[in-house]
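Removed from the display is one protein chain of the complex; every other protein chain stays in position.
Now for chain A:
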Amino acid sequence: MHRRGVGAGAIAKKKLAEAKYKERGTVLAEDQLAQMSKQLDMFKTNLEEFASKHKQEIRKNPEFRVQFQDMCATIGVDPLASGKGFWSEMLGVGDFYYELGVQIVEVCLALKHRNGGLITLEELHQQVLKGRGKFAQDVSQDDLIRAIKKLKVLGTGFGIIPVGGTYLIQSVPAELNMDHTVVLQLAEKNGYVTVSDIKASLKWETERARQVLEHLLKEGLAWLDLQAPGEAHYWLPALFTDLYSQEITAEEAREALP
């Protein structure tokens, strides 16, 4: 019976064993990569089959699009991450959202002088539809939100602010903190807000209310109306279109004035 040596021979043997394990380790990663490559090819085939049956469904059915996106998110996959990804190439979801992103940027730029870079999701939706034209695919508000979330990556200052059941979309890098957001939400009801409104609803001190309103003025998001009855009104152009249930013609506007 040989006794296991502790001398140089044993050390050399140990080193050899270690080296073999190391080699084996590299081989293991190589194995797994090869396995992944094979599984990837199989997945691609499955996706192609899925696409041939259901590509139209995704294109035409916004609810299905939502389900699809949610399921991807749950398992940790982003189908919109790259135009070169399988999802984008085979299901065509990429081009749909990336093009929408371009259209959103263009609409926001065109209207910025009017609303300071703040627009309701509804108005954005209407304007984008108008721009897309009659023969293009219809888009839902959920589609817009997803496209905007992607645009954030470009460092543009795109933001999504929840107000009263809908959203305000911010397209310029203006710093809006919680206080600003809450005042915007308050203004949503009437399109404007006053210092008294803020003090009554939010129970803030005058100074805090005034600072927030001044910031909104500075950023071009609010307009000051000193001719309003009572105290100064701060109007939000972004919320204007919500208030009208009919388009008034120039004729009607003239007649309406005393």
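Assume a contact is a pair of C-beta atoms (placed from the backbone, for glycine too) under 8 Å apart; a residue touches a chain by one contact, two chains touch by 3 or more; residues count from 1.
Keep this in mind: contacts and distances are computed from a predicted model.
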Answering from "Small ribosomal subunit protein mS39", "Vacuolar protein-sorting-associated protein 36", "Annexin" or "Protein TRANSPORT INHIBITOR RESPONSE 1": the UniProt protein name of the missing subunit is "Vacuolar protein-sorting-associated protein 36"
Which one touches the absent chain: A:I161, A:V182, A:L202 or A:L217? A:L217
Give the residue, chosen from A:M36, A:I145 or A:A200, that touches the chain omitted from the document. A:M36
Among A:E106, A:E205 or A:E231, which one touches the chain that has been omitted from the display? A:E106
So which of A:C72, A:I161 or A:V182 would be touching the chain we can't see? A:C72
Residues of chain A (touch criterion as defined above) contacting the omitted chain: 22, 25-26, 28-30, 32-33, 35-37, 39-40, 42-44, 46-47, 50, 53-54, 57, 60-62, 64, 67-68, 71-72, 74-88, 94-95, 98-99, 101-102, 105-106, 122, 125-126, 129-130, 132, 134, 136, 138-141, 150-157, 172-173, 214, 217-218, 220, 224, 245-247, 249, 252
